[in-house]
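All protein chains of the complex are present and in place, except for one that has been dropped.
Now for chain A:
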Amino acid sequence: MDAFGGPIWSMTASPSGSQLLIGCEDGSVKLFQITSDKIQFERNFDRQKSRILSLSWHPSGTHIAAGSIDYISVFDVKSGSATHKMIVDRRYMGVSKRKCIIWGVTFLSDGTVISVDSAGKVQFWDSATGTLVKSHLIANADVQSIAVSDQEDSFVVGTAEGTVFHFQLVSVTSNSNEKQWVRTKPFQHHTHDVRAVAHSPTALISGGTDTHLVIRPLMEKVEVKNYDAALRKITFPHRRLISCSKKRHLLLFQFAHHLELWRLGSTVATGKNGDILPLSKNADHLLQLKTKGPENIICSSISPCGSWIACSTASRFFLYRLSYERDSISLQRVPKMPAFLRSALQILFSEDSTKLFVASNQGSLHIIQLSEGCFKHLHTFQPQSETVEAMCLLAVSPDGNWLAASGTSAGVRIYGLKELKPHCTVPAYNFPVTALGIAPNTNNLVIAHSDQQVFEYSIPDKQYTEWSRAIQKQGFHHLWLQRDTPITHISFHPKRPMHILLHDAYMFCIIDKSLPLPNDKTLLYNPLSLTNESDVIRRRTAHAFKISKKYKPLLFMELLDERTLVAVERPLDDIIAQLPPPIKKKKFGT
């Protein structure tokens, strides 16, 4: 719906959740009513001279602070008129030609308005009188974001230099009741602008232009000082962005607005362990599919035979049929995809490429039968519980009998595909599932959780396997549990049922269920020198977890056939080279 104010710069919901406020390009602040089925325009507030860049409600819902260019206005919600207009200095001390842009405002319940602006200042204003109380100069560049905790005794700001500052309300002396805002901690975990910050009860979360999400737990708020209380830096999304067609050795890369299809190169040379062989046939860029419009691609997949490509955006679902003639490929779009497939969260093809499984964001699972150029909607599994929970992960068994789907909180649900009926549910666990995989012949479901626990559940027997119970009893190695990044993909060897292949961003691991499990005293990461030792020593120190850190950062890894493994690395330098320019910082010695 069009707000008729031009581009919208800021949006905030009232504390009660029933009203929505929008700040527009033309300087108008518009109030909308949120009803259960739609958003209704209520009225306009007094129009200001320049664009409204930031908005904040008073916790009681009676007043609003709106930050604009060079001034902040305080509005009364009932009348819609501006009660105060506070002019902001363009520089902390002195004059400047560049206008001061108020990037963020916050309204506290005692009437204080905190503003952050492009001159690098954090200023405290009294909204009752419209005057400046205190001003802090914290950076030479813009301060771009602000977030306040629920108790309103601390807030966090992010600057364009990549620094995040923590402000706290502390008493002036240890006995007195009088409190003041003091800048307590600086954190420098980003290299580029910090455009968004959030304040959770125990941690400060910041994210910016350098694509990292940094979670910094506050030591005084954390009860148990274990590995959870350390800094977390999340670089890669915890989703699968690459899908693989094993039969034709094709990889489908999912970008934000387009898909790329590549055929892997091949080599005829042979060598020893550890050699890098030259390619006889280079990798081939076969196809690039662009989506029209501003929407991002949510998920995509290619069928194992390589004949179907499916991708989904928020408003449309695309299904393409590929045909290969000698060296060229041709693409044909399947028209008139049904509307319920839109904004799917996960797409999966069955192993024989006859069925397409789509997990929608409403919580239901759709099964589509694919044939020579058309499709047929077979069945839909509706969400069972009252709470609508989106299914975000899917796994299908290679023989096509079972489908496993997991949501964010409830246990993993298993459906039987022959009878099209739900089969069973794996007991729920506190931590969400990050990867699912079903083994080829034994139909064991392997589940990886975000706290680095791995479970194995036998689908036909409807219980955990012996090996899973054994490892739960013994517990994982402490180094395994201290890994930072979650496991994103699980795959299996077709001829070796005892092997499970997992990978996360910095390592890949083959779990050999026939070998003994490591306890805390053994070495988890096998050193390279072990290959030179005698056979006896190797047998003594061998354990089930064979980990290699050769390729990092790993984005995807899959077994193509019995003797080939494909791994996709994404070097961070490549990403950094494409980022927008950071603020200039003078470093000593350069």
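Basically, a residue touches a chain if its C-beta (ideal position, glycine included) is under 8 Å from a C-beta of that chain, and two chains touch if they have at least 3 such contacts; residues count from 1.
Note that in this section contacts and distances are computed from a predicted model.
According to UniProt, the chain absent from the figure is "Nucleolar protein 7 isoform X3", selected among "Striatin N-terminal domain-containing protein", "Distal membrane-arm assembly complex protein 2", "S1 motif domain-containing protein" or "Nucleolar protein 7 isoform X3".
Which of A:25, A:126, A:295 or A:569 touches the hidden chain is settled by the complete complex: it is A:25.
Checked against the hidden chain, the listed residues A:18, A:109 or A:140 yield one contact partner: A:140.
When the missing chain is restored to the complex, the residue among A:72, A:86, A:101 or A:251 that touches it is A:101.
What chain A contributes to its contact with the hidden chain is residues 2-4, 6-7, 9, 25-26, 40-41, 43-44, 47, 51, 98, 101, 118, 140-142, 160, 191, 193, 573, 576-585, 587, 589-590.
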